[in-house]
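A single protein chain has been removed from this complex, and every other one stays in its place.
First chain written, first letter: the chains are A, B and C, and each begins at residue 1.
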Amino acid sequence: MLKGLTRAGLGPVGSIEDFIKGASAHQFDAIASSGTELEQWIESKGLEAAQSFLKEHRVQICTIGLSVQWRTTEEEFRSGLIRLAQDAEAASALGCTTCTTYVLPSTDHPSAHFMALATRRLRTCAQILAPYGIRLGLEFVGPHHLRTRWQNPFIWGLQEMADWIEAIGESNVGLLFDSYHWYTNELNVDAILALKPEQIVLVHINDAPDVPVAEVLDNDRLFPGEGVIDLAGFLSALHQIGYKGVIAQEILTPQPLEEPSEGLFRRSQEGFRKVYAAAGLQ
Amino acid sequence: MLKGLTRAGLGPVGSIEDFIKGASAHQFDAIASSGTELEQWIESKGLEAAQSFLKEHRVQICTIGLSVQWRTTEEEFRSGLIRLAQDAEAASALGCTTCTTYVLPSTDHPSAHFMALATRRLRTCAQILAPYGIRLGLEFVGPHHLRTRWQNPFIWGLQEMADWIEAIGESNVGLLFDSYHWYTNELNVDAILALKPEQIVLVHINDAPDVPVAEVLDNDRLFPGEGVIDLAGFLSALHQIGYKGVIAQEILTPQPLEEPSEGLFRRSQEGFRKVYAAAGLQ
Amino acid sequence: MLKGLTRAGLGPVGSIEDFIKGASAHQFDAIASSGTELEQWIESKGLEAAQSFLKEHRVQICTIGLSVQWRTTEEEFRSGLIRLAQDAEAASALGCTTCTTYVLPSTDHPSAHFMALATRRLRTCAQILAPYGIRLGLEFVGPHHLRTRWQNPFIWGLQEMADWIEAIGESNVGLLFDSYHWYTNELNVDAILALKPEQIVLVHINDAPDVPVAEVLDNDRLFPGEGVIDLAGFLSALHQIGYKGVIAQEILTPQPLEEPSEGLFRRSQEGFRKVYAAAGLQ
Partner (left out) sequence: MLKGLTRAGLGPVGSIEDFIKGASAHQFDAIASSGTELEQWIESKGLEAAQSFLKEHRVQICTIGLSVQWRTTEEEFRSGLIRLAQDAEAASALGCTTCTTYVLPSTDHPSAHFMALATRRLRTCAQILAPYGIRLGLEFVGPHHLRTRWQNPFIWGLQEMADWIEAIGESNVGLLFDSYHWYTNELNVDAILALKPEQIVLVHINDAPDVPVAEVLDNDRLFPGEGVIDLAGFLSALHQIGYKGVIAQEILTPQPLEEPSEGLFRRSQEGFRKVYAAAGLQ
């Protein structure tokens, strides 16, 4: 399973090339980006040079964020669809095969109606991504405080998300599966062993502080191995079912971390080394 | 627009043949039935004789109820699918092209998750009906008391249902549109004029007593023309958009009506005559 | 049914505004355009001014051509998808609700494999158009000489196209139905009466010279009323089933017509007047 990084938790990593260099220098295989960033990079550097840069540094683009606003009005949703096609073309040109978004566990919209609207909208997003060979990964979000943050409960569990993915009904939609949300849903290793690897589009890895589960905050994450989540069990179960994709860290924090990026890259590298070793992986 | 009857509000109409005879004798063009009833009729009478009986009486079968239990467990849902295919085959053999179900406005399941499950299940039902040329009609249910009858709100409005139908995403799914729910949602004629006729699978017509809208009970319906709903406006708008299907009455009452069926057929006939005339239709 | 024009057969009609003025001056309700043309018009004139211009001239944009290359390689196909989203956004902004393409009756690809590829590609096109409220119309092409023009037979009939539309399986796909192809398939009025109006996305009207049907050439068309096609029957059947959309002429000729556009507009106007009158329509 490949090691990946998002920018979250790394401080000011600079340009995409700086980010790629930093990832490469610290033994990471992949970074997350955005369609706009990739498009601009291709425009400024040229496609072949960008492809070569990735190849030389042995780093791949593991995902772009879904740029479409699917949570508000129909107008906003629709106005983002050209951008989505452009994102997909840029991502595809650089070998990126996933696009991801998160799903908040509560909403100010009436829940059932919002579920109907979001089902149709995310299906449309998946359909636009499909011809580019890009899968759409949906992240269920577990922290308890967010379940009542907005007026009506939505969904936050693995099973509910899997059921929703079936309702969306496009074969290129799957899970963005984050250890943080696995933990805050109090799921165990068996829940992972029951998955098929092709259900998972991308994995996030993060650790949580030693507080009661119901008090874990979404934006108070620790680096892998620095907290209490059973990441050895998490990784080893993913390996066991045959998942071969990227495991990317995404350290959301209340304030930007003050350490220089170099130190945060090293901390990430050390965190991954530790939890991979604990899982019996290299 | 064809005049139709369901059994509700007609007392003990007897066998399907008695029901057809009664409908025919009172100038109705269509009756509602069930897949099981049609299958048994075909088995006992023979398919050609049943077809001839309908033809002689100039009555068509306008719908069968969706027999699948899509509201509870996956096991119950799945166990009804063979029956659904059998219903569809029987209905199709007798020229029936719609299958309908109602959607309660609240639920004891978490709303969003139930919406996801029901989206997938009703899609499956639509897919099983499609090869038989049968459309699936979904009825939104407006009465206010049902919106809080179960633990969580679901959907009860026309727009919400239209959005859900899009989320289900099968071209043979449309609205079962009931004047009673149009009224209890306080919709106007413009809401009908904004529809395309092909969005409507079947129409129900019922009247409501002169009580505040929020106090209208789902099972306390009046015959067309006996209450306060603007059925002339309702019918004339449906005619204006080009709807050519069946308008079927469904008089749900707290207790079975005590009049003999013959009188209830006549009351229905008179009700239809009155509201069709008020709408400028014959 | 609205009267519409494509540029084919009108000579050099000039800019889109000239085309709209000409159509308006000759009692036409609609013109065909392209996504690129509409986008450029919006860019140069401003969206509101363009909308007002259409409104003042009482002319609508009835369709844009499908700009995606769905007949050749996957690369070419995919490279047109951003453009398609842009076309759809421009068309939608100006109230256009259809996008159309034609299907040649033979192909140099192996037929069955090409059908599989084209099914998936046109489905993708329909999915990109759908969120903009745009339908995709597919035109079957009847002239006999084209059935053997390329190596392998494809499809050219109404039934085959209707079956293909079902195979594509998106609810916003329908027929572009051209009197010329109805004629060259030797179909009769009953074939039209068997259609539902919502199956038809757009109608083309053209007339054919008095030669044996098997010798009618695709690019040798006459103005409505100048040839032998039963256009009165054609129009009156479309009216009878409830079709309310646009009837657009598309006069393909071996050489560009040499008359000035003004005369060709008048000839079109007269042709429509004649065949509408013959059909008992105004």
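Miscellaneous remarks
Keep in mind that, in the parts below, a residue touches a chain if its C-beta (ideal position, glycine included) is under 8 Å from a C-beta of that chain, and two chains touch if they have at least 3 such contacts.
Remember, it's a predicted structure, so these values are computed and weren't measured experimentally.
Every shown chain that the unseen chain touches in the whole complex is listed here: A, B, C. The hidden chain makes contact, of the residues B:E17, B:E89 or B:E262, with B:E89. The chain not shown here is touched by just one of B:T73, B:Q127 or B:T253, and that residue is B:Q127.
Of the candidate positions C:A49, C:A116, C:L193 or C:V211, contact with the hidden chain is made by C:A116. Where chain B meets the chain that is not shown, the touching residues are 77-78, 81-82, 85-86, 89, 124, 127-128, 130-132. Mapped onto chain C, contacts with the missing chain fall at residues 110-117, 119-120, 123, 152-155, 160, 163-164, 166-167, 169. Mapped onto chain A, the footprint of the missing chain covers residues 169-171, 196-198, 242, 244.
Just so it is clear, only the chains that are shown with their structure count from here on.
Rotation angle relating chain B to chain C: 180°, from a CA superposition, given to the nearest 5. In whole angstrom, the spacing between the mean C-alpha positions of chain A and chain B is 45. Among the residues of chain C, none is found touching two or more other chains.
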